[in-house]
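Every protein chain but one is kept in place in this view of the complex.
So, chain A:
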Amino acid sequence: MSLLSTASMWIIPCLILVVLVIATAKRLPTYELFVDGGKEGIGLAISILPFLLGMLVSIAILRASGALDAIIGLITPFLSFIGMPADIVPLALVRPISGTAALGMTTELIATHGPDSFIGRLASVLQGSTDTTFYVLTVYFGAVGIRKMGDALKVGLLADVIGIMASIIVVTIIFGA
């Protein structure tokens, strides 16, 4: 474990080091370039705010009202009937919609079942191998002002379905149920 966690700690500083060394060797005005590039970031982050706020509020209403749990409760028996572990169904359904909610669920599953249990491992893999599709769409399309998303949402959600199925199959094969 030490190798990978060390790697993840070293990677950012080393990346900065490499970029700065090369740029300095090429006699570029590094500091000025940094400030110049960074300036854009302020405007971008602020321009995303309304998109993010709108999306998060709508999702929060759905969660806080209990409607999301009710929907999950309705779908769970069906999904566990076709072979999905019941404990993992809520996480799988929430993962594309809300990143914070999904991380909360993953943490809870790992805490109750143990990180080295089947459910703990499956939750870990599921959390790691899929992304919050709604967030990615909101931020990326919002930032550049795309109004018509075309097939993007459908494609993203179908990719999530594949990610979820792949996680279950891979964990079952590698670790056993």
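Assume contacts are C-beta pairs under 8 Å (C-beta built on N, C-alpha and C of every residue); 3 or more make two chains touch, one makes a residue touch a chain; residues count from 1.
What we mean here is this: contacts and distances are computed from a predicted model.
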item: UniProt protein name of the chain not shown, from "Spore maturation protein A", "Anti-ECFsigma factor, ChrR", "TctA family transporter" or "Iron complex transport system substrate-binding protein"; value: "Spore maturation protein A"
item: Absent-chain interface as seen on chain A, which is shown; value: 1, 4-5, 7-8, 11-12, 15-16, 19-20, 22-23, 26, 28, 30, 33-42, 44-46, 48-49, 52-68, 70, 96, 103, 106-107, 110-111, 114-116, 120-121, 124-133, 136-137, 139-141, 143-156, 158-160, 162-163, 166-167, 170-171, 174-175
